[in-house]
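One structure is given here, and the rest of the page talks about it.
With one protein chain removed, the remaining protein chains of the complex are shown where they sit.
A and B label the chains in the order they appear, each numbered from 1.
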Amino acid sequence: MSLAADRASRSLRLTALTKEFATFTAVRSLDLEVPAGSFFALLGPSGCGKTTTLRMVAGLEVPTSGSIHLGDDEITYEKPYRRPVNTVFQNYALFPHLDIHENVAFGLRRRKVKDVDRQVKEMLALVELESQAKKKPPQMSGGQQQRVALARALINRPEVLLLDEPLGALDLKLRRAMQIELKRIQTEVGLTFVHVTHDQEEAMTMADTIAVMNGGVIEQMGSPAELYENPRTTFVANFLGQSNLIAGSVASAEGDVVRVDMHGNQVSIPAERAHARSGEGWVGIRPEKVLLAPAGEPIDAPGNHLTGGIVTDVSFVGVSTQYLVQMPWGQELMAFEQNTGRRAVLAKGTKVDVSWRPEFSFLLPASQDVNAGVLEEA
Amino acid sequence: MTGLQRAGRWIGEHLVLALGLLVMVYMFVPIAVVMLMSFNDNSKSRNVYAFQDFTWSNWAHPCRPNGMCDAVVRSIEIGLLATLVATILGSLAAFALVRHDFVGRSAANTVIFLPMASPEIVMGSSLLALFVASGFGGRLGFVTIFIAHVMFCLSFVIVTVKARLTGLDENLEQAAMDLYASEWTTFWRVTFPLVFPGVAAAALLSFSLSFDDFIITNLNAGQTVTFPMFVWGVAQRGIPMQVNVVGTVMFLISMFLVLGNMLATRKKVAA
Partner (left out) sequence: MRRGRFTGYWLMLPAALWLALFFVIPFYSLLATSLYDPEGSVLTGYDVTYHFANFVDALDDFWEPLLRSLWYAAVATAICLVLGYVLAYAIAFKAGRWSSLLLVLVIAPFFTSFLIRTLSWKLILADDGFVVDTLQFLHVLGDDSRLLATPVAVIAGLVYNFLPFMVLPLYASLEKIDGRLIEAAGDLYASPSRGFLKVTLPLSKPGVIAGTLLTFIPAAGDYINASLLGSPNQRMVGNVIQNLFTSTGDYAAAGALSVILMAIIVAMVMVYIRTAGTEELV
């Protein structure tokens, strides 16, 4: 069945969107364009303004200033029931007094669409709940309710489907399954999905584009790989996965290489990944990019090579082993090593050398808080 | 030894339940007596406090005692009217208190709590003082009873509907609006059906409070006689057995309504 919107799908554009509440500003002058047909994720810790942004798009919250456009139409102050936008609510918000069939039919009936029963049946087939049509929501499991909520929104063929932490209430296994399911449905129907989540893994698994929000503003926007490999801020570096951030000062910035002095060690960073070109900065490297070898043994990585590390902690987690290595200047670096069996697991107290390929490292301005985004996930 | 211990444990497990059930029995003994006495034939004796002979005649001729059925009808009229007004005004107020923020909301909450915490005799005499002071002392009757009943039912309605509204997820209304329902449609399709059980419970409570009230009514009734006032009046002389018929019917109707409602909700969950 074709669920593609009747109209040609249009892009969603937020311009200088701001929402102030009595005591705080939830969203500050946000600019954002979501291309038609994309799977877009707003990622951030709780209180970062992502849900408020979503609710403004849905029409459930009135912006303090700024505008929201769908294609060329402004919908900033349009009532929620007059915009071609539907929402999958965080706790599903299924109507407890209506059965599943009527829940899914709700939007169609309000718009006086003909042929409701057939459409509902098809929709329930899509989410594999045909047999449950007569049940009431409280009699269903969390995963089933989630699919009903999705069906109830999708059946209206909105130009934009908003998903507010739609998988938050599910357990880990079900969440993984639903992530794949959601992605499949989005690809199938080709609608624009805007997905709000605090789960970075969920955002990276599903979205084409992620906007990382913090404190009411977008810190960085891009494809999952782009954000992960080349974060522009310490917040993104810490919130999306983990990072080692090491203090250093720029020694030279010529051509396409920036050289940084890091506690007496010279490291080089590609210019397009250096977000500071002079003065102090944080050298960033992802733990899985850090290679270890017992002191003096060769490491397969040309370039940045540091000596004098001591293994202070070893955690075996099956697919990998996670090390903490204390460097001569006192900082502990994280290193994740795949358990390929190439070398025995290093014991605590082993003296090691540390190395990484220059093209994996990045440089962030020292003005940013080195701990931003640490442990804020949850 | 283990047998004894097991017996001790069994008693420990079930003692509280058994005591609870005993309390329950205590609560129902008088009602059982009322039901029994509704079949009492006391035509041969003036003693109305002992069971003499079995008869259907009280049930066959419930209106025989002078003025009793008039009083019942009057109580029903007042009860229905007071329930209607109190339920409407109280539900509106509950919406205001739960869904709207306004200056004086906490003061309103306190004023609503007070009638439930004041002795009836004080409320009744205050109201009488007002009626007398404003020159209605000679015109006490149906209208003053109605006013008083709406007054003391209001708090109970507000509290009951408020509880239901507070438990209602506002996301549901937002979901309805998101799904193309206007404010009006949202109210009638989502809010009202979900709040309705609370409103119905409030109405039932109001009616029974109104129908049963004696202390406040007695002070503000003038010459008008409601059913409880009729009972009070005849209690000194010895009550006619038909009063027990009315009591039994009241009990059966309310049990039917409450249990019926309970079974209905249980069935819905089980289906």
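The criterion applied here is as follows: a residue touches a chain if its C-beta (ideal position, glycine included) is under 8 Å from a C-beta of that chain, and two chains touch if they have at least 3 such contacts.
Computed from a prediction, not measured in an experiment: that's the story for all the values here.
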Chain not shown: contacting residue from B:Pro62, B:Gly198 or B:Gly247: B:Gly247
Residue of B:Leu81, B:Ile147 or B:Ala200 in touch with the missing chain, whole complex considered: B:Ile147
Residues from chain B at the interface with the omitted partner, ascending: 12-14, 16-17, 19-21, 23-24, 26-31, 33-34, 37, 49-50, 89-90, 92-93, 95-97, 99-102, 105, 108-123, 125-130, 132-134, 137, 147-148, 150-151, 154-155, 158, 174, 177, 208, 211-212, 214-215, 218-219, 227-228, 231-232, 235, 239, 243-244, 246-247, 250-251, 253-255, 258-259, 262, 266
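One rule holds for everything that comes next: only the chains that are shown with their structure count from here on.
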Of chain A, residues touching chain B in the complex: 58-60, 79-81, 85-87, 89-91, 93-97, 106-107, 110-111, 136, 138-139, 152-153, 156
Parts of chain B lying in touch with chain A, wherever the complex brings them together: 169, 171-172, 174-182, 185, 189-190, 193-194, 268-269, 271
